[in-house]
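Take a look at the following structure, please.
Here the complex is missing a single protein chain, while all its other protein chains stay put.
Then we have chain A:
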Amino acid sequence: MGKKITIPFGSQHVALPEPIRFVFQTENEKIVDVDVDVGYVHRGIEKACMTKFKYMQVGYVVARVCGLCAISHTLAYVTAVERLMGIEVPKRALYLRILVSELDRIHSHLLAMGHLAEVAGYENLFMHTFRDRELVMELQELVTGNRIQFDYACIGGVNRDLTPEVEKELREKLKTLKEKVLWLKDVYENDYSIKYRWKGVGVITKEMAKELNVVGPPARASGLATDVRNEFDYLPFKEVGYRMVVRDEGDVYARNMVRAEETVNSIEMLFNVLDGMPEGDIKVNVKGLPEGESFVRIEAPRGELFYYVRGNKKMVLERLRIRVPTFANIPVMRELFVGMEYADVPAVVISFDPCLSCTAR
């Protein structure tokens, strides 16, 4: 029996620039216990949305929950309110929402992949991935006007239409992006060092994924066929060629490959969105005030995002509840660490692509 040592990982760590703290109890570099603290940046956004802001403003507030997932948060909120108020959104707006939410998924997945390469010590691949991610950032700016913190969706539709010039540039850059992503996917899939470093590490079995209600790419990488794009009708994904990516290894490598394959699928969907873009309005006028309750699930890049909204015919909501994917995945992360080598912690943590600004909203 070795000497027990307590090692804090975070709240700021070179491998995880997010304010979460794991406190590991280790014995001979093996983790025997772990404690989690996620409360460093709690900003009381739910409370603010129930007291300070009118329901029409809340979509812009929840976009500030997280810069990366801003599209998903606003989309979840506006969808919940639209369902509550019986608003029918124009088809063109729904297609534009797919466009931005899949762009968001591509840039987020590329960030996760690059970050994972970085903590594996593969700086070169990290730089390649981030360089190519820049293309998506430019596309997001073209479509929404911002690189991050996009205020694109609004209650009743979207705030900006697609001009023919932007569409032309989108098509050209998406073509380049697809080539680059296919090359990256090939490297991540076949590089010997990567396979050696990630295969068999941090394995979540399918049973574990079910028992601990894992969401997003980590669930699909463990053979659990769950994707909100398939289980909730918030956007017409089936019309634009969505397919679910499932692998069964459950390790760091599989989680990364699920993201790589989903990125390719998202690019394919974007071409289909542009080809099939319906004509018409991009938003409808909203009348009345929200009354009653509504909840929605959205597949954010990191997994299932859940919003609960309750209104009582006032300008300010009675309750807004946000349950983000990282929050849902913390129990399995904690479970996974026990018995693991401490050296594997950075790779395993980053393979979940944790987002703490979402968690401590």
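FYI, contacts are C-beta pairs under 8 Å (C-beta built on N, C-alpha and C of every residue); 3 or more make two chains touch, one makes a residue touch a chain; residues count from 1.
Rule of thumb we're sticking to: contacts and distances are computed from a predicted model.
The chain absent from the displayed complex carries the UniProt protein name "Respiratory-subunit NADH dehydrogenase subunit", chosen from "Carbohydrate ABC transporter permease", "Cytochrome c-type biogenesis protein", "2-iminoacetate synthase ThiH" or "Respiratory-subunit NADH dehydrogenase subunit".
Touching the missing chain, out of A:E134, A:E211, A:D248 or A:E291, is residue A:E211.
Across A:H73, A:R197, A:K283 or A:R323, the single residue that touches the chain missing here is A:R323. Chain A meets the missing chain through residues 36-39, 42, 44, 46-47, 50, 83, 210-213, 224-226, 230-233, 295, 297, 304, 306, 308, 310, 318-319, 321, 323, 327-328, 330-332, 335, 360.
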